[in-house]
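In this view, the complex is presented without one of its protein chains, the others remaining in place.
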Amino acid sequence: MTRAQIANYGIFFAFALVVIGLMLVSPAFRAPENLVSIGRQIAVLGIASFAMTFVILAGEIDLSVGAVASASGVVTAMALAAGMGPWAILVGVGVGAGFGLMNGLLTIYAAVPSFIATLVSFFIAQGVALTLTGGRTILFDADWFRDLFATGTVFGLRSAFLWLIFAFLALWWLLARTRFGAHVYAIGGNQQSARMLGLAVDRIKLIIFTMAGALMGLVGMILISRIGNARSDGAIGLEFDAIAAVVIGGTALGGGTGSLLRSLIGVMLIGVLNNGLAILNVDFNAQQVIKGVLVIAVVLLDRWARGLKGASA
Amino acid sequence: MNQSVAKLLRDVMPYLGLVLLVGYFSFSSEFFFNARNFERLATDSATLMLVAFGMTLVILIGEIDLSVSAVVGLLSVVLAQMMVAGLAWPIAMVLVIVLSVAIGTMNGVITVYGQIPSFIVTLGMLAIATGLAFVFTGSVSVAILQYDFLDLFYSDQIFGLPIPLIIVTLAFLTCVGLLNRTRFGRELFAVGANMEAARLSGVPVKQRKVTVFAIMGLLVGVGAVLSAARLGNGAPGSSPTLTLDAIAAVIIGGASLFGGWASVVRTLLGALLIAVLNNGMVLLNVNIDAQYIVKGVIILFAVVLERLASGARS
Partner (left out) sequence: MTSPHRQSSLRLVLTGITKRFPGVTALDDVSFDVRAGEVHAFMGENGAGKSTLMKIGAGIHKPDAGHIEVEGARVTLGSPSDATDLGIHTVFQELTVLDNLDVGQNILIGQEPMRGGVWLDRVALYREAQAVLDRLDIKLDARAPIRTLSTGQRQMVEIARACGETPKVLVLDEPTSSLGRQEEELLFALVDRLRADGVGIVYITHRMSEVFRLADRITVLRDGKHVVTAPRADFTREALIAAMVGRSVDERPSGSAVEDLHVALRVEGLARGSVVRDVSFDLHAGEVLGVAGLMGAGRTELARLMAGVDAADSGQMHLFGEPFAPGNVADAIAAGVAYLPEDRKTQGLILSLSVADNIALPNLGRLSRSGILSMTKLRELATIWSAKLGIRAASPQVAVDTLSGGNQQKVAIAKWLATEPKVILLDEPTRGVDVGAKAEIYALIRDLAAQGAAVMVISSELPEVLQISDRIAVMAHGRIAGIVPAEGATEESLLDLAFTEVQDGQGVAA
């Protein structure tokens, strides 16, 4: 394979390899019910990765993803516990969108690099979640809510999984089949040129950040619905897994090239890997180590495949 | 806001903030304004100071290190385990510092030669270090029972000064001298402001950047040793807010977020402000979790002020 081919199709081979390998090694892995449970497990990571795909395609980054999802989950749970009923959904999405809006405003209008702007949101959201819970677990009693976001089934499919499918289809359409999506690529390709061409760079970025925040609200609600309570560290480290999935899928850091489908495959790869490693009794913490190494290795490989520039010191 | 007003505010804020905080805590807690508390404040914040000095250099060259909390956790665990295994503390200490320099260098090499944004590399390192720390401990903290080690850093004194304070002072003077009075330091300003122009002026940009990450490793390593000695154990999550605090200190100090300007002296002010805040909030029994929000908002304020002062569009 040439470098370019490795960069473009390596992920598909890697995915096939991991799945086949695990199927051969582990009977538990290849059990049908396990595949269903993988589908359920990747809902949270999947939606977060889709949001991250937009952000990275536009040439930015969002480090606040996990903390914002946790905070949204906590706030929603408290709203449910306070008897707000369906309004709680609005609150959850609103909290997420609010943080996303802040990320966007800071990045675009204050010209703060997005890794700093979203780091600030990360800290504040983490503080909100920690302070509201005070280290406790927030319980709520709303079966309708849990059914809606995670535990309910339609045609035998869990609602969390349906949300994933729905989010994928809607966001795929937005990215691949609308003018907005086309302009996301343009901005990521060359922001200066996009501005010269009269594209609404600032507005599109603001929408992307806010949308990513709102989607973290959804993620937070799926998260608390799945386990039936909310904790301050519910989605800890999610930003890293999401960046990992996007990057492993082959969407380039720096923006302009990649796709939602690629991120989906990245998500499935991580989902399968997590599941497989757990089945093979690999410690959760060791999984973290493996993922950390994997991300750096994949990014390095991607840089290599695209050809490193500036060889001389 | 007018740019010159923002500049003035940015320059005055660390002093003003520090004075206001000290005033407020002195007024609201009888335990705050006394020598004993100040000594505690100094020793408690030693690790933060060292890491903040390192972070100043890293931000000066336009990079970031998000892995410090996790790495300090990992190093403290390794240090404790080595002592439990019977290694003499001086050897264990040196090994841990060497390990930390190696981790820093690795961050630098991957960032610079792999051309990967440092926030991704150090985020990866964060995951790796966190995972390894838990793997090594099985999620429990490991007690350090070599009392010579604990006493050296937190009971013994030289000329009536606690040893962590002496180390921080030495590190501070070295960093200030390094940045302002050496070839290396002047070149870092050039590298941070304009890498290409620096390269065309004969500055070995890549080596300089890797060296900065290695220095960061050294400071993090020493910081981890002090942290382990203060806590008397090694634990993965021993300093959860360290990364936040260090970045906050540098940004409050008015460093440019894009690199090219930073000052260790002003970072010291920023770090003092954070240290006073940490200390005062404990004295006032403020919910420890609320500090994330308080510090987050402070950084937010500092960041926007810095952008206004440097004339970014508003």
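Annotations
Per-chain residue numbering starts at 1, and chain names A and B are given in the order in which the chains are listed.
We take it that a residue touches a chain if its C-beta (ideal position, glycine included) is under 8 Å from a C-beta of that chain, and two chains touch if they have at least 3 such contacts.
All figures in this text were calculated on a predicted structure; none of them were measured in a lab.
Within the full complex, the residue among A:Ile20, A:Leu35 or A:Met196 touching the omitted chain is A:Met196. Across B:Ile97, B:Val203 or B:Val303, the single residue that touches the chain missing here is B:Val203. Mapped onto chain A, the interface with the missing chain covers residues 176-179, 181-183, 185-186, 188-190, 192-199, 256-257, 311-313.
Within chain B, the residues in touch with the undisplayed chain are 181-184, 186-187, 189-190, 193-194, 196-204, 260-261.
In this section, only the chains that are shown with their structure count from here on.
Inter-chain centre distance (chain A to chain B, centres taken as mean C-alpha positions): 29 Å.
Touching chain B in their complex are the following residues of chain A: 61, 63, 106, 109-113, 115-117, 119-121, 123-124, 126-128, 130-131, 134-135, 232, 237, 239-240, 243, 247, 253, 283, 285-293, 295-296, 299-300, 303, 308-310, 313.
For chain B in complex with chain A, the touching residues are 64, 66, 110, 114-117, 119-121, 123-128, 130-135, 199, 204-207, 244, 247, 251, 257-258, 287, 289-297, 299-300, 303-304, 307-308, 312-314.
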